[in-house]
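Rest of the complex left out; these chains stay put.
Here the chain labels run A, B and C in written order, and each chain numbers its own residues starting at 1.
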Amino acid sequence: MLKVSRYFEDYIVGAERRTTGRTLTEADIVLHAGQTGDWFPHHVDAEWCATQDFGQRIAHGTLILSVAIGMTASEINPVAFSYGYDRIRFIRPIFIGDTITVTARIAGTRDHPRRANQGFVDEQVMVTNQRGDVVLSLVHIYLVERKSPAPPDDTPPPGGD
Amino acid sequence: MLKVSRYFEDYIVGAERRTTGRTLTEADIVLHAGQTGDWFPHHVDAEWCATQDFGQRIAHGTLILSVAIGMTASEINPVAFSYGYDRIRFIRPIFIGDTITVTARIAGTRDHPRRANQGFVDEQVMVTNQRGDVVLSLVHIYLVERKSPAPPDDTPPPGGD
Amino acid sequence: MLKVSRYFEDYIVGAERRTTGRTLTEADIVLHAGQTGDWFPHHVDAEWCATQDFGQRIAHGTLILSVAIGMTASEINPVAFSYGYDRIRFIRPIFIGDTITVTARIAGTRDHPRRANQGFVDEQVMVTNQRGDVVLSLVHIYLVERKSPAPPDDTPPPGGD
């Protein structure tokens, strides 16, 4: 795995990266149900699903989320920390055999309200299926060290309102 | 698994539920690294971790999130849909052998900006370790059917700005 | 998970509960073969199975049993202990893609031959496939605390002869 130190000032708003694809399988759902203990019939009861509008088993939202985030973890940045996620939305279901691809775009950078030596980088993550439909979107917030300190300001905390 | 139809009007702000505990193990981290493909040394290289401030391998944020959400999936509500999550924050690391417990509290209900027959229910999810420290927090947003329609209003979409 | 203290006297003979369904997958068989080390061709060799009467890979008996028992583990009873199982019978094969549902009925209660403060509760467990055929049956024996002691009697030990 590559280790590259990218500082707050190094992030370019609009810069985008795109992963290769990954097919989500029945095995992924079984393993995720196993790891999380979520055996809701929506995910593991094919007979019942056949009687519902969606018609077949659907992947757990946390499975799509976890795999998508993992797919973007291609490069280690020693000066960045995963601070959290905002506005995770489950837009379309993922069925067994669908293939997801992840696009991550630097959506913006923000000063930290109190720390002069760190800033927030917002990465817009979009997960699409093989038809190009967006199935999940979220904002991944990184707390990143600055090369040179910035004066504290009064920006509200991330995701705040 | 229990199936209970809880409508928008049935949710009581402040109502709280608490799970039993679950110990996060080395096996959980290995399985989650396997499912997500995230083999960052923070999670799987004990030697390197020993040289860092945190000192030992830490669980993936998506592992804690997925397990915590799964721990709250104890009851099927046929009239509610998982809409998304807001303000996921990784507050403290979870180490191998830590035991997490999840508390979920109905934080609020909101009309849907356009749909009169559905509303949003915000559930504040707090994950604590065996010392009672909060390690992860998020808001789980459910889209829930109403028993009786409400007049559309102009509330901004959830998590919007 | 719910914790409910049900004492020996609380069990009502004939009381029945029914689970949601679960589809048994190829992944379940692969994982169970992996956990148990049972790689008999009946479970993992599709080519050979196609030459046999049953025609396709069949789930391990211990897989159906373990999953079925797990599906009934929905509520924690602090005053009951799993004592054992009697008369486990493999009645029909389960194939990949079959969906099982479990029905558990309190079949009877028995005094403990020596302990006045505990009794045996026999739960008849029936596993059915999506066509309603019974595929596995067993009696799950619980050793349960009594609210009030019963005089020892000379009932033979459970499953004894």
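General remarks:
Everything that follows uses one rule, which is that contacts are C-beta pairs under 8 Å (C-beta built on N, C-alpha and C of every residue); 3 or more make two chains touch, one makes a residue touch a chain.
Note that the structure is predicted; figures quoted are calculated from it, not measured.
The complete homomeric complex described by this structure file contains 6 copies, of which 3 appear in the displayed model.
Everything that follows uses one rule, which is that only the chains that are shown with their structure count from here on.
Averaged Cα coordinates give chain A a centre that lies 40 Å from the centre of chain C. For this pair, chain B with chain C, the centres built from the Cα atoms lie 32 Å apart.
Spacing of chain A relative to chain B, judged by their CA centroids, is 15 angstrom.
Looking at chain B, residues 1, 76 sit in touch with two or more other chains. Every residue of chain C that touches chain A in the complex is listed here, in rising order: 20-23, 25-28, 30-31, 71, 97, 99, 130. Touching chain B in their complex are the following residues of chain A: 1, 28, 31-32, 35-41, 60-63, 65-67, 69-71, 73, 76, 82-90, 159, 161. Listed in rising order, the residues of chain B touching chain C in the complex are 1-3, 19-20, 74, 76.
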